[in-house]
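Down below is the structure, laid out as structure tokens.
Of the protein chains in this complex, one is absent; all others appear in place.
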């Protein structure tokens, strides 16, 4: 088994990460192809989120290698990794991610504006994405004024607005009921497929994981790629 | 599922040929498993014998069976009685998976691997159902959800068991 299968967009091998006395990752492996949706599953505290944070370049691993598009991420500075996250990656978290004082459309436009796009153009693009996620009527509202499901769709729109090549979703439906959760998952995977973006989906819910193409199980900081294992 | 009661219920809206009945059944409830024609024939003859349906007329033709069936009053009350009787919840006390896990532990095989493989299998099925649900109509969605929730329940049990394998091993090998 090769650690970095040919053609993979994002691959990692031998990832190790400790937070103080706790070992979050202990030799985890990962790979994903363009357009693929991979679920990262496992019991809580198993290191799923840490794996996502490492893959996304949010935290540097203590050991191991991560390659994105053939480039080793370990060599990148914090600034370079930030720039990579801004332009190539998108993020959806469970909650607490929308800036409460910005309107929804301003929230969606935020990543574009961080990349230097002008305000008008950024908000036009943002509104188009909000339309795709069926929340274009919420543009002028603030996150505090919309429901959880709507807020999460806004967050998905924001994650996709820059046309990222990898979308990282950490328990994106964790705070939603099943109907809203499934709708968000449907819209998310649909949008990702239509742009050929890869999705790294961290979840502990099987029904959310069922939206993936394959799953990886993390237990005690070690990963197990079920497809390859079978 | 009681095929007899289902066919009776379908007849309540009006008399049908046996072939129509099969088609209606397949369309609404059959999903992955279409009804075998012989099954319709045998079921209808049993219902006839019990006086729950009657033959409304026979059409001449080449087909093996061109009888038209109609529901009788006794049949209507039988359907009503069936619908009003709650289904007995499935106790799920006989689980092959559980047996496999315990045996794996007793024989010192890797029970965690077994569970992982099973999870993968479950997820494969869930993916198929999810995909179908995405492309299907409301009826499809409901029937798939029913299955998905059951599979999810299995998976939850699976996770719980995986988390308690050490304790279980201790208990069964003592």
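Should a chain be cited, it is by its letter among A and B, assigned in written order, with residues numbered from 1 in that chain.
By our rule, contacts are C-beta pairs under 8 Å (C-beta built on N, C-alpha and C of every residue); 3 or more make two chains touch, one makes a residue touch a chain.
In this section, contacts and distances are computed from a predicted model.
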{"item": "Name of the absent chain as recorded in UniProt (options \"Acyl carrier protein\", \"NADH-quinone oxidoreductase subunit N\", \"ABC transporter permease\" or \"Aspartyl/glutamyl-tRNA(Asn/Gln) amidotransferase subunit C\")", "value": "\"ABC transporter permease\""}
{"item": "Partner chains on view for the chain not depicted", "value": "A"}
{"item": "Chain not shown: contacting residue from A:110, A:127, A:157 or A:217", "value": "A:110"}
{"item": "Per the touch definition above, residue among A:42, A:61 or A:90 touching the missing chain", "value": "A:90"}
{"item": "Chain A, residues in touch with the chain not shown (by the definition above)", "value": "19, 45, 49-50, 53, 56, 58-59, 79, 82-87, 89-91, 93-97, 99-103, 106, 110-111, 113-114, 119, 142, 158-159, 170"}
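Please note the rule applied: only the chains that are shown with their structure count from here on.
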{"item": "Residues of chain A touching chain B in the complex", "value": "41, 43, 186, 204-207, 209-213, 215, 217, 219, 224, 226-227, 229-230"}
{"item": "In the complex with chain A, residue positions of chain B that touch it", "value": "116-117, 119-120, 122-123, 126-127, 129-130, 134, 148-149, 151-152, 155-156, 159, 162-163"}
